[in-house]
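Every protein chain of the complex appears in place save one, which is left out.
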Amino acid sequence: MDALSEAFRLIITLDADLFEILLLSIRVSLIALAISAIIGLPLGSWLAISKFPGRKFCILLLNALMGMPPVVVGLIVYLLLSRSGPLGWLGLLYTPSAMIIAQAVLITPIIAALSNQVIENLHQEYRDTFYSMGITGRRAVVAYLVDARYALTTCILAGFGRAIAEVGAVIIVGGNIDHLTRVMTTAIALETSKGNLTLALGLGAVLLSLSLLVNALVIGVREYAAKRQYA
Amino acid sequence: MDALSEAFRLIITLDADLFEILLLSIRVSLIALAISAIIGLPLGSWLAISKFPGRKFCILLLNALMGMPPVVVGLIVYLLLSRSGPLGWLGLLYTPSAMIIAQAVLITPIIAALSNQVIENLHQEYRDTFYSMGITGRRAVVAYLVDARYALTTCILAGFGRAIAEVGAVIIVGGNIDHLTRVMTTAIALETSKGNLTLALGLGAVLLSLSLLVNALVIGVREYAAKRQYA
Amino acid sequence: MNTLRNANMPNPLLPISIRDLRLTRSDRPVLGGVNLKIDDPGITVIMGPNGAGKTLLLRCLHGLITPDQGFIKLGSLAVADSRDEQAMVFQHPVLLRRTVLQNLAFAAPEIAKTAPERLIQALESVNLANRADQPARMLSGGEQQRLSLARALLSEPALLLLDEATANLDPASVLLIESLVKAQSLQGTKVILVSHDQSQARRLADEIVFMSNGKVAEQSPADQFFTTPQTPAAKAYLAGEILF
Amino acid sequence: MNTLRNANMPNPLLPISIRDLRLTRSDRPVLGGVNLKIDDPGITVIMGPNGAGKTLLLRCLHGLITPDQGFIKLGSLAVADSRDEQAMVFQHPVLLRRTVLQNLAFAAPEIAKTAPERLIQALESVNLANRADQPARMLSGGEQQRLSLARALLSEPALLLLDEATANLDPASVLLIESLVKAQSLQGTKVILVSHDQSQARRLADEIVFMSNGKVAEQSPADQFFTTPQTPAAKAYLAGEILF
Partner (left out) sequence: QSTTSTQNSGLYDYLLPIQEKDTGVEVHVVAVGTGQAIKNAMHCDGDVLLVHAKPAEEKFVTEGYGDYRRDLMYNDFVIIGPETDPANVGGAQNVIEALERIKQSGAKFASRGDDSGTHKKERSLWQAAGIDPDTGSGQWYLETGSGMGATLNTGVTLSAYVLTDRATWITFANKQDATILYEGDASLFNQYGIIPVNADKCPSVNQEAAKTFAQWLVSETGQAAIGAYQVDGKQLFFPNAN
């Protein structure tokens, strides 16, 4: 496939533009992921173990928000950040920060809903013991997150996958501006619209390799930690 | 918000175009989801319990494929189905079938990777017992899927969310052709590109309501079944 | 955490009064009107056939289950208010996915901070000190039970609920645990212990509560129960006869 | 599924030979060279303190663990080839998230198809027939153990491994299970049973294997073991002394 060879030629020749785009992709996605994890994991965990009237509905909402169209998220963030919008004075529109915000909005529900399910399973096992030991609130949330850490990595990787693959939201709030907000997915979309299908595919292969690398790293660390613990 | 009121006016007046689009959205997503579940659930389950040299790598790959950019999936399916492609003789390009294929390719890894994690957790509990009872292969896969059914619904809903929200792939293989392959997300993208931001937002709200409805149905059935079982 | 108990202090959770406790599960009345009054400190042993409702009763006392109907009072407190003063060891202990020592530290974070040596002492008291850094879930069945007892004792509860806590222990560990439980009860902790082991009941019990079919069938001082059980059910149970 | 066993048929899994079995976990030698030969049919009871390695030995025999070193042969078969002829009841039984009856049907799908009444009989034999349609995980501790024994017996194994299978049972159920196990062994099934209950061992055992510290310390006919134990460790164990 000359698509791949073209893409790998770009990589091997350390094409500066490609690297800039790759780096931005990974930076935006990882920061968005970090924000989402910091919000989503405790939220999902807390919803799994707490009891209040609207709890079921909140979980339902999180699950439904997993299906929030990126374009809609993009639009909402756009309207918020646009110069005439409430947060317009921040001047964030068409910057990487705006893309990070949009992605974080998009994947927080995913991480929260998936981690909620994981923690709920663990909760079935731990509930009585924690109740008996009087462990509630923050301590319980933290304990669940720690003890479910291996299963939670899959939730986080799902969030990462969504972030790194996402185009609809970042193109609206980022604008796909060359050297500023162009990321891999928007570059692929651009090449596609130019009819450069093979180059687009090649870029896709590069992005997938990157995603594979991140996954391998995360899963590798997990396996290593698990081995060390239960050796 | 006049966006919402416009959208709900369209709904209340039973706007025929809107309903056609909504129906196509849900039809495409649900069929794609069904295909993905039929492939992804057994695959994820089987990978959780079987032992062979490349197993870890397969799981890693599934996790990485969760981050496959929709545009790339769209392109690949496009090239396969285009007249000059290997499956061109089927004449599926720019039909709902093409969109279903693209979505199924996109969400099968998600369902497989997430269900793999769920089943792996259950496997820790059941492994010895199943080994002792000599339960392997198909019977084990089915048993795990049945016994993990509640947790698996969340995986399936995650897949549904991705499918219903997806725009990058369906627009490439479907073409967003009015009255033929236009779905909610591509309609939203179109209104956005027309600058009709409020209408786009309104359509987004409709889509989210739909997604909420589907989630409520699924979670409702799950809760009901769980209650009946453990009443 | 409570301060060290003292046998001369009155136990704040006594007397325990249970009136007409009812619980239905899967359309079966699994607790069918339990009436019980426990006035005295010391050790109360609950006996009775499998499925009699012993575990469910303990869980109601501990607040894990809210009964469909009925009334529970511990001293002047309702169940919810007495929770901090209670500790329970379950029939199947659940340990966190951490090391043995971390399991204790997690249960008693203050002690872990201010007096970590007490955690080691607690491990020594159940003969697990040399396992401190091992993953807790890899312990043998009996070792897990001992760890979970050590965890429960750390909080120096006013009421200690033990659900077949020595079922998987070897004879030496049984005696060890019994001596720990006895010592704790002498320090003023009220102990309620479910057991199928008659010799254990004889060794430990001040009082026996005999349950059968979701009800309390008999409540007697220990010596009297074993020599002259009052109910035919208890007689049959002690003789090992089947009573379903 | 095997055909019904018959006491006159030689047991295909005998003799069981175990030579120099070693297993290290967390840098501890948890099995430190187990040598054991079991020639005779009937019931072998394994005793020994908590953590002695009883469960690990059963798991090696059953093929759940591959030892680091050593040799196991059952009759002429290796562990892997004898699996279908074995059944095991675990210290903590794991039941599927289904009803009681479905748990049995799942374990023995052929019987469920061809002779479903045998499933009901199996439930009756452990006194659970009236619970057939209840979710299995809601059973009481003792009931779960009985169900998992019924499940193991369904396959009419040549070798039955029981890991403290009566630990949570009431006296009547203990006697019931013992009679079932005895009957099974009379039908030609070799039974290896781990127990801490000395009176149970006296009632059931033809032979005692005493383990301590990851090794077999003693192997004697039952009557001899209880009257004149050969090793100081066994003596101390029987007397309830601590030996860590």
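Before moving on, here are some points about what is shown:
Chains: A, B, C and D, in written order; residue numbering restarts at 1 for each.
Just so we're on the same page, a contact is a pair of C-beta atoms (placed from the backbone, for glycine too) under 8 Å apart; a residue touches a chain by one contact, two chains touch by 3 or more.
Everything numeric in this text was worked out from a predicted model, so none of it was measured.
Touch, as defined at the top, links the missing chain to these shown chains in the whole complex: A, B. Looking at B:Ser29, B:Ser45, B:Thr186 or B:Ser211, the residue that reaches the missing chain in the full complex is B:Thr186.
Contact with the undisplayed chain is limited, among A:Gly40, A:Pro109, A:Gly161 or A:Gly175, to A:Gly175. Contact between chain A and the absent chain runs through residues 78-79, 82-85, 88, 91, 93-94, 175-178, 180, 190, 192-197.
Along chain B, the points of touch with the absent chain fall at residues 78, 82-84, 93-94, 171-172, 175-180, 182, 186-187, 189-190, 192-197.
By definition in this document, only the chains that are shown with their structure count from here on.
Here the spacing of chain A and chain C, counted between their Cα centres, is 47 Å. Chain contacts: chain C has residues 26, 135, 138 touching two or more partner chains. Listed for chain B are no residues, as none touches two or more other chains. Across the complex, chain A meets chain B through its residues 56, 59-61, 63-72, 74-76, 78-79, 110, 113-114, 116-118, 120-121, 151, 154-155, 157-158, 160-165, 167-168, 172, 184-185, 188-189, 192, 197, 200-201, 204-205, 207-208, 211-212, 214-216, 219, 223.
On the side of chain D, the complex with chain B involves touching residues 59, 62-64, 83-84, 86-88, 90, 94, 96-98, 106-107, 109, 135, 138, 151, 155. Across the complex, chain C is touched by residues 125-126, 128-129, 131-135, 139, 143, 146-147, 229-230 of chain A.
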